[in-house]
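A single protein chain has been omitted; all remaining protein chains appear in their positions.
Moving on, here comes chain A:
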Amino acid sequence: MFESKIVEGIKAGERKALASLLSICEDDPEKANSILNSFERRPSHVVGITGSPGVGKSSLINAILNGSKEKKIGVIAIDPSSPFTGGALLGDRIRMQSHATSENFFIRSFASRGALGGLSPSIFEACNAFEAFGMDMILIETVGVGQSDIEIANVADTVVVLLSADGGDEVQMMKAGLMEIADIFVVNKADNIMSRNLLSKLKATIEMGKKEIPVFMTNAIQDEGVDELLKGLDERFKTISMDGTLEQRRKMRFFDHVRSSVRREIDMIMQKIDLSEFDFYGLKKKVMEELCKRS
């Protein structure tokens, strides 16, 4: 699809145009940036859903979609790429397939393509594409993460950390990293008898800190507790829109977006240089010179 056709299509709300634009985001992010530059964007509420593999991220997104029929929502579902073959098995969609034909929702699977931290190298471009399409909300499902995969905090307006009762003791919750980036906690798999126990430990851990963080309990595959979470998400978006948090998060996102784009330029430059010709400072100078030429 040609660029002008994509721009027109996005403005007219055509799904195929968005599908093509998202492919450009993945395959040629700088081209995507130049296309996206021509759009005025109304900020969507960007919500990151993160947590360990199998905790219920895809199922929670499906439950959120079940309860949000009147909203326009874009879903970015990320699964890992193989470091050996580059291939990927993208299976998040399975839990959301009942919404494949819903007009208001657009679900797109991304492979992590070498990015660390649980996201895709094109995450900023993908978010901007969904915003240009006029989504009310963008749900980002990270790769199933460990304790230090916190990149989502640089992208999302709201980070939801999902936990379930099989994830270890209280000390695990006191550790730095993932547990620190939560704006909202969700204890999923509420039907597990140990969930109450986890909930009280989690609340005790939160009380040790300075930030008051809301906690919700869900059983996503039965849609239980999801209405309360949706209300919580809407309330948070209202609050952060007014108290300056949203503005600050957007600034951070903008900053990181530019940084990721500059890094890409550096990678491209370094791929073309014969590295054996330079010593450390010589190469550094050469890269910076080339970078200045490109801008």
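Here are some notes:
We take it that a residue touches a chain if its C-beta (ideal position, glycine included) is under 8 Å from a C-beta of that chain, and two chains touch if they have at least 3 such contacts; residues count from 1.
The rule we apply is simple: contacts and distances are computed from a predicted model.
Missing chain, UniProt protein name: "Cobalamin B12-binding domain-containing protein", from among "RNA polymerase sigma factor", "Imidazole glycerol phosphate synthase subunit HisH", "Cobalamin B12-binding domain-containing protein" or "Acyl-CoA dehydrogenase".
Here one chain is not drawn; of A:88, A:213 or A:230, the residue touching it is A:88.
Within the full complex, the residue among A:108, A:189, A:236 or A:253 touching the omitted chain is A:108.
Hidden from this view is one chain, which touches chain A at 15-16, 18-20, 22-23, 26-27, 81-82, 85-91, 93-94, 97-98, 100-101, 106-109, 111.
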